[in-house]
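With one protein chain withheld, the remaining protein chains of the complex are depicted in position.
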Amino acid sequence: MTQQKVLEIKNLNVGYETYRGVTDVIHHLDMEVIKKEKIGVIGESGCGKTTTMKTINRILPNNAVIKGGQVKFNGKNVLDMKKKELMKLRRKNVSMIPQDPTASLNPLFKVKTQMKDILKYSKEYDEEIDYKAKSIELFESVALSDPERVYDSYPFQLSGGMRQRVCIAMSLATPKDLLIADEPTSNLDVTIQNQVLNLIGNLLEERDLSAILVSQALGTVKKFVDKIYVIYAGTVIEIAKTDKLFSDPIHPYTIGLLEATPKLTGGGFSAGIAGQTPDYIDPPSGCRFRPRCPQYSDKCKNERPKLIEVEKDHYVACWGN
Amino acid sequence: MKKYIGKRLFWALVALIGLSIFIFYFGRIIPGDPIRMMVSPQTPEHVVEELRQSLALDRPIYTQYFIWMRNVFQGELGFSVYSRRSVTVDVQQYLPRSLELITYAALIQITGSFLLGIFAGSNIDKWQDHLTRLFSYIGVSVPAFVFAIIFLLVFSHNLGWFPSGGALSEGVSEPSRITGFIALDALLQGQFFTIGDFIHHATLPAIALAIPGMAQVARMIRSGMITINQKEYISMARGYGLPERIVRFKYLLRPSIIPGVTVLGMQIAMMLGNAFLVEMVFGWPGFSRFAINAMMRSDLNTIVATVLIIGIMFAIINIVVDTLVAYIDPRIRYSGS
Amino acid sequence: MMLEKKYMAILIFFVLLISTVALSGCVDPDDDDDDVTLLRMGFAWPTDIDPATGSDKSSTVAFTNFYDPLVFPTRDGVKPWIAEDWDVSADAMTWTFYLRDDVTFHSGNEMTAEDVMFSMERLVTMGEGFAHLFAPYIDLDESEVVDDHTVSFTLNEPRGVFLPSLVRLYIVDKEDIMDNAEEGGDFVYQPWGNDLGRNYLIENTAGTGPYEVYEAVVEDHFYGRRFEDYWGQMADNAADEFRMLALGEAARERTLFGDQQLEVTSEWLEHHTVEDIAGSHNGKLGAYPEGGALYGMMHTQKAPLDCIYVRMALAHVFDYESQIDDIFPESVLPEGIIPAGLGGASSFDMPRQDFEKAQGYLEQSQYYPDIVENPEDYEIEASWTGAVPATEHVALMLAGDAEEIGLNVRSNRYDWGALIDAMYDVDTSPHIGIVWVSADYPEAGSLINSRYHSRNSASWQQNEWLDNEEIDNLIDEALTEPDTEARFALYEEVQEKIFDLYPSIVMHTQYSQHAFQQYVTWPHAENPEEYAPPAGGFSHDARLIEVLPHDER
Partner (left out) sequence: MANDNNEIEEIDEQVEEQVDEEADEQVEEQVEKLLDEKKESPLKDALKRRWYRFSKNPLSKIGLAIALTSIFLAIFGRYVVPHPAHAGLYRDYGNKFIEPFQTWTFPLGTDSYGRCVLSRTIMGFKYSIRMAAVVLSLVVPSGVVVGLVAGYHKDTWIDTLLMRTSDIFIAVPPLVLALSITAMLEPDPFYAMMAVSLMWWPWYARIAYNNVSSLVNEDFVKSAEIMGDSKLHIMFSEILPNCTGPILTKLTLDVGWVIIIGASLSFVGLGAQAPTPDLGTMVADGSGLLPTWWWVSIFPAMAISFIILGFNLLGDGVQDAFEEVGGGS
């Protein structure tokens, strides 16, 4: 199979400077997205999902430390990119739907100003084009009612759902290769969550994009994605086709996840698995899940489990198998 | 917004009236006979008593206050035992000079602090940033009067770049009085040399006045830029592929300067206070120098007038700053009223 | 890039603005006219240029140059001035003055006897300034204008010192003042029904003096230019303009002096500063007597100073010599309780530092045992005013010296106003007030009266509170005596009485020191024994000060 890999993350390690030292959050993480593939990334809060996503277009906060690894986009390492290439990547290749639309829209500028700039500097459109018309068109495509008013409003004058739609419209302002939706509904009211999810689902279908859908809950992404990455404490512990994962999970953590009743609001499914995500300053040696694992051996303590293809397209990182 | 400003003005007025009562009363209960200080040592008691009567200083304090208050609303601030004439005349004479100096200092402060703050904030942890921080630490730790003395010595006495005091060179006469502001009057009459000379004289005291606040505001802007730079919307703006300069000078700058602008009012107010010392050091013929000399002579009417005038200026500055912040930050503008 | 450019542009503009302004200063806009010679003198403000209200140093300097007094002080008395000659009646109660007929006011009005009369009436009616020299005994109703150039003043009582006092009667322009007097306002004087030009004379002059004010900014400067029609003699190189500047910051004076924008430094600078200014800018140094002395005035009604032995002890602990050497090198050791140079001042064997003697006196005091037991109960407050930093040294010196014999003296700084206020009342007056007092007119009587007569106890010029009837009577008798010699004899008698009471530590005879430019010739300061009349303000007489033209410097 020679499918074109849009994104290929290899052995990524990222940490943060904190008061107790530098954390070790993303730990030997691998991930890949093939063209037109839609993958889901699942994990508890604090497992490093957002960090990974922000690494892809290099918008990590200042105190983040990329310790090593590769993030290849269309074959080029994002981590080595020069300013110009990076700009191009952000404008043409990757777009991101943020987790918190309120925090992601500049509160001091009207939607119209922000929208215009995005359109203008995407260089995708002629100087002459009517930014307003294009914006309205985008707003309509994300099912925003009263796009004219939205266009002329400040973000704080809009509801949460509207803001997220505006964010989605912004991320779709230009045709992209890869769409990342980082928990796009976690900050929204329950009633709106489904609407937005369906909107994203429809858009993905319509535009036939490669996409990464990040969520805490398996249920949320189930119907939109082809493949699911389960992340625990900064490492991928299981990869499988969606159906396969649900029918035949292997890693004890995944099993725990599936047993837990996923709540739409996200947040907790530790009900299914005792314990907490580990301390990132001094994480457990070997398998990071070990302290919470119902059945672990000495090997788990000493050696980091690698992803092993247990069957076709189904990878697991666990010494238990 | 209008309603809000109106409310602010009202409460400022209430506070000022309260303050005037306090100062007025306080000045009259403490020992000290302003008339005695005004006259020569052997002036007989009956003359002193007559003077006291002409100035109503022999009446009960509350009567004096009401007389004074009534006069204030007629634009009459009372007799100064220091300048021996109506305080109103002194205010007309000296206040424009101080206002000019403070305006000039405020311009320097605003321009300087914004440039420095942005300069540092855009180059975090580079030499530009360290230099600016060094400057701002010096700025906040060195009192304005020390700056004034050092400037006078270095730039006037040693280097001779600036005159050592006063508002105009000898031989340059004041433009005829239209508004009372030298720079403005000279401009209206086309006396450009006078303007240049005036600015030349005002520069050192203005910088000495501006620096402490400049340092403070620059610090606020710098840290504002650091804080805002960590905001999600800035990451996202970068993520959308906006050029760095647009992100930095548009989306980052505007929210970053809000804390700076907020303290700007406080800093300009500090300047009103520091003007007292700086005008003294530079012999600037302004209101603050007049007032401090009058204060030293227990010139009660001048003290009350000074406090009132500075209070009014303070209130106006605060309201202007609030309006400015509301202009920058629409959230305040829309929630204000 | 656009925005960055804009940002750079603002920066460059800012830098340019500053540097342009800085450079524009290199072109000296001053020296309007190279032919005009300026005499610029620094003063501690405020300066009151109204001769009916002002009386302090800078004000009297203004009077000297903007006005003319009726008679002019000399080293040994008075000389004819506006009055060419005078007669006195046998009872010394009627004084007739024959005036010059060639005197014109700055307004162009001719000066007549009417103006002299008005000047006296105005001064006495307003009651401030030097009015106290005349008000108690002049009879305005009886005084009259005899003809255009003759005026006669009638007194209620004989008054020998009337004549020397007239150095403080400055002649003002009646017509000009009445034209500009304001009706209504805080001050209305009867029978005129107006303010007698009180407001007008704040920024204007109405005199006959050699200079007329053409620019006045109260609190900042008075500029006077030569009065073309001045009647009197001027030195060959007398300045074209006489300017008084409000100064006070030493650093600023230094700069102005260095830039030759100041001809004479202000008073109250410490001596090392004055010497340094003169030394580093090739200036001259000069000092002249003020007709006054620095007194440590001891409150004779306040324990323990109510005991003469304590006073004598204090007078003998003070280190007079090092005070002169270290703090006031321009001044001289006192020869008597009234500074030498004033007519009628007597010499005494003044106390000098002698700890043994002082200890001896102290031991005779009734307080001595208790002072030894509880020195802290006998804290003696030596007060001085912050307006004059050098007095602090004196207070500290006295405190240090007194410690040697176990007296607890504490230096206490007062604000000038607060000190005036404190010294106004017998109860609030400090133990010791360290203040310079100088004579109003060049005769011992002026100081004896203001310093020791109980009539003047409530003032900052007196802290002794002697309240001694014998002395009061003697002073009154002396002041009344029209015959100079007899008067001086009475002065001597009263000075002896006062001296025996040790009411004051007479610290030094005051000389004021100034730095002035090399191109200035100032006879009063360069040769005080010959020129300087010992009366405040007359030493800065621009009639006699020469300023070399620019091309001769």
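All chains are identified by letter, namely A, B and C, in their written order; residue positions are counted from 1 within each chain.
Going forward, a contact is a pair of C-beta atoms (placed from the backbone, for glycine too) under 8 Å apart; a residue touches a chain by one contact, two chains touch by 3 or more.
From a predicted model like this one, the values you see are computed outputs, not experimental measurements.
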* Selected residue (touches chain absent from view) among A:T23, A:Q193 or A:T242 -> A:T23
* To do: May I ask which residue of B:R84, B:H157 or B:K250 touches the chain that does not appear here?
  => B:H157
* Asked: With respect to the chain omitted from the figure, which of B:A15, B:M69, B:L107 or B:I178 is a touching residue?
  -> B:A15
* If the hidden chain were put back, which of C:E110, C:D370 or C:E392 would touch it? -> C:E392
* Structure fact -> The one of C:D68, C:D173, C:E212 or C:D415 in touch with the missing chain is C:D415
* **In chain B, positions touching the absent partner** => 11-12, 14-16, 18-19, 22-23, 26-27, 30, 32, 133, 137-138, 140-146, 149, 153, 157-158, 219, 223-224, 226-227, 230-232, 269-270, 272-274, 276-277, 280-281, 292, 295-296, 298, 300, 303, 306-307, 310-311, 314-315
* **Chain not shown, touching residues in chain C** => 249-251, 254, 269-270, 272-273, 276, 280, 322, 325-326, 386, 389, 392-393, 396-397, 399-400, 403, 411-415, 418
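FYI, only the chains that are shown with their structure count from here on.
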* Asked: Which chain has its C-alpha centre closest to the mean of all protein C-alpha atoms shown?
  -> B
* To do: Average the CA atoms of each chain to get its centre, and name the chain whose centre is farthest from that of chain C.
  => A
* chain B-chain C separation of Cα centroids, rounded to whole Å -> 37
* How about chain B: which of its residues touch chain A in the complex? -> 229-244, 246, 250-251, 254-255, 328-331, 334
* List of chain B residues in touch with chain C within their complex -> 31-34, 36-47, 50, 54-55, 79, 82-85, 90, 93-94, 111-112, 115, 118, 149, 152-153, 156-157, 160-166, 169-173, 193, 196-197, 199-200, 203, 245-246, 249-250, 280-283, 285, 289-290, 293, 296-298
* Where on chain A does chain B make contact in their complex? -> 54, 57, 59, 61-62, 83, 87-92, 94-96, 98, 100, 103-109, 114, 117-118, 121-122, 154, 156-157, 167, 170-171, 173
